[in-house]
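Have a look at the structure below before the remarks.
All protein chains but one are shown at their positions in the complex.
Think of it as A and B in the order they're written, each chain with its own count starting at 1.
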Amino acid sequence: MFKHLKQGLVVAVAAASLTLPLTAAGALSDDKVKIGVLSDMSGVYKSLEGPGAVIAAEMAIEDFGGSVMGKSIELISADHQNKPDIGASTAREWIDTKEVDMITALDNSSVALSVQGLAKDKKIITMNTGAGSTALTEEQCSPYGIHYVYDTHALPVGTATAMVKNGGKKWFFITADYAFGHSLRDNTGAVVESMGGSVVGNVNAPLSTNDFSSYLLQAQSSGADVIGLANAGQDTVNAIKQANQFRIVQSGQKLAGMLVFLTDVHSMGLDIAQGLQFTTAFVWNQNEESTAWSNRFNERHGAMPTMVQAGVYSAVTNYLNAVKETGTDDTETVRAKLGEMTLNDMFVKGGKIAPNGSMLHDMYLVEVKKPSESKSEWDLLNVISKIPADQAYISMADTKCSLVN
Amino acid sequence: MTNRILFILMLVAGLTAPFFAYPVFVMDLLCFALFACAFNLLLGYAGLLSFGHAAFFGGAAYITGYVTKEWGFSPLLGILAGTGFTLVLGSIFGFLAIRRQGIYFAMVTLALAQIIYFLALQMPFTGGENGLQGIPRGELFGFIDLNNSLAMYYFVFAIFLIGFGIIYRTIYSPFGVVLEAIRENESRALSLGYDVDRFKLLAFIISATVAGLAGATKAIVFQFAALTNAHWQTSGEVILMTLVGGLGTVFGPVVGAITVGALSHELSSFGSWVQVILGTIFVVCVMVFRRGIVGEIQRLATRKKD
Partner (left out) sequence: MSIQVILAQALLGLNVGVFYAMLSLGLAVIFGLLNIINFAHGAMYMLGAFLALIGYSFLEQWFGVSVQIGFWASLVLVPLLVGLLGVLIERFLLRRLYELDHIYGLLLTFGITLILQGLFSNYFNVSGTPYPGQPESLSGVMNLGFMYFPTYRLFAIVFSLVVCFATWFFIEHTKLGSRLRAGVENPDLTQAFGLNVPLMITLTFAFGAGLAGLAGVLAAPMYSVSPLMGADLIIVVFAVVVIGGMGSIMGAILSGLALGLIEGLTKVFYPPAASTVIFFLMVLVLLFRPAGLFGKEK
């Protein structure tokens, strides 16, 4: 009798194991997981995301094991050239013809907003690490759009608060003339005013401006205490360098880099950048895990990671974890799972993805070291203070996202 | 004879394309092909080089985008609105530019287009660098859902055929004959009693309007009106397409648009090498291949007859 039972069991288990892969395969669309990295690969934001983001994603897939549930994980990447129409049409083609399941990076807020909007219609998850505009999780929030690393609300909470407290009451803005710049300026202005300061003027500069001299002079003649640079990447670097050339800071005004990346500091050099304070989500040597990972990244990429590149690694890893735990790459299921998870890795501790898509996590106020303080090529920053997640990010009670309120 | 064959080829290819290629991509090609045809009318047949046609292509997109998104126009009405806008704009530009000849004419069109670019960048409704996003596909005639790729495709193909037809009828008409005469020898045409300026102006307006039709349609296809469409570099792209395909031939621009468009798309992973390749094609065409693809085909066809 036991023999038949055992045989029966064997057959049952065999039959079950035959069916299991079938249901698992059906749960992964197109029998694989495909991730797209859409970034500025050639222009103003190339160093802070770009090819480095592709490497970070590759590392995430490799460290994950290269496959999920026995199926392959594929990576595809493209250059959006900071043009929202190219970004949107590339994303559209990826979704329609290349079976992409998740799109990440997406620096440049105009591109980010257009791709997130498209992905919303097509029900694809986007995990935005590169763009800043709060519109992504506020006015234009999406049930499938996640904003992972930083936003234009968190940045001034750190930087502007510190500067107003230090006497910088009157602000003049030089703003990159597109979604991100406007969002950053508006959010920073709100923080400044809430602390009793005032915004005395603003000038818009096109994205990718080479010569900030006339804007800087306008800022100088405005009588402001602080010149707020509501821009990023190469624009910030150019503005700060030229401010130095025209002796703006020496003449008594302070510069506020509202969004500065490690690569910008490296590119400017400590002589010019020392003393600059800014807000960031990640410092490569923030803990042992991050230091180890960053050294590996540096070996492959040739530079230490910025917060958004580290963010890509973390986002892709957590996405794959969610897929593995739910056994599917179905958008609704995975997104729900991501919302439940508490994120703990080398990039973030105790991170939570809120219903409006915002990944709530602590931020840091950092200051650029003096040349004498720096012990190695990439030892560039001192952490001044931590800004807890509930201060840095807009709460669910206050969010304008229609999914929540 | 060649024309008839090419037309049938074009019709068959157009009707079957969505089953062989990504429909959105083919729609993009069709819009550019129409744009190139419009441009070719002016350069290839009237002999007027306009460096500012992007103003019509990009400008119409904004108007169409705005009226469909903010005022709820249906896609057809939206496209008509955009086209109507370029009709008016084309008339104004044409009136200002026609007074000058040759390179000065090109410069005026460029300057006027830059002013439109500036307006596109600054006016609040255009969204500046972000562009006008989220343009609805809408429903055609109230019941055909244009979010369906196939439906959208045939709608675009129909518009293309209509626009192409307008250009075709303009070329093969007494009006078109006079235009070519003006291109060959303006003073002689003048001495024969033709109001040369009026002919040139009319050609300009038709060209601008069809270019606007192309841009307006593109806005609905991609649900996006982008600033790059109004940039002078887009004017440059359409010149390349027309040249490669065949200046002064009816089907040249279509062939050129498909060639350049497909090339750019296939080589897009090569980054900036695409620009180098396109530039080289440009140079080669100007130096030794002036007739363009269709021009060479036509030449071979007439040679065979002898």
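Convention: a contact is a pair of C-beta atoms (placed from the backbone, for glycine too) under 8 Å apart; a residue touches a chain by one contact, two chains touch by 3 or more.
Given the structure is predicted, the values throughout are model-derived calculations rather than measurements.
Student: Please work out which displayed chains the absent chain touches and list them by label.
Tutor: Checking the complete complex, the chain left out touches A, B.
Student: Among A:166, A:221, A:287 or A:395, which one touches the chain that has been omitted from the display?
Tutor: Of these options, the touching residue for the absent chain is A:221.
Student: Pick out which of A:42, A:333 or A:374 touches the chain that's been left out of the picture.
Tutor: Of the listed residues, the one touching the omitted chain is A:42.
Student: Could you tell which one of B:21, B:80 or B:110 touches the chain left off the display?
Tutor: Of all options in B:21, B:80 or B:110, contact with the hidden chain holds for B:110.
Student: Even though one chain is hidden, which residues of chain B still touch it in the full complex?
Tutor: 43, 49, 96, 99-100, 102-104, 106-108, 110-112, 114-115, 118, 121-122, 232-233, 236, 239-240, 243, 271-283, 285-287, 290
Student: List every residue of chain A that touches the chain not included in the displayed model.
Tutor: Touching the missing chain: residues 42-44, 46-47, 81, 203-204, 208, 210-211, 213-214, 217-218, 220-221, 233-235, 238, 241, 245-247, 251.
Definition applied: only the chains that are shown with their structure count from here on.
Student: What is the distance, in whole Å, between the centres of chain A and chain B, each centre taken as the mean of its C-alpha atoms?
Tutor: 39
Student: Which of the residues in chain B end up touching chain A in this complex?
Tutor: 22, 24-25, 28, 128-131, 133-134, 149, 222, 224, 226, 228-229, 268-269, 271-272
Student: Write out the stretch or stretches of chain A touching chain B in their complex.
Tutor: Residues of chain A touching chain B: 41-42, 78-79, 83-85, 88-89, 92-93, 96-97, 110, 113-114, 117, 177-179, 206-207.
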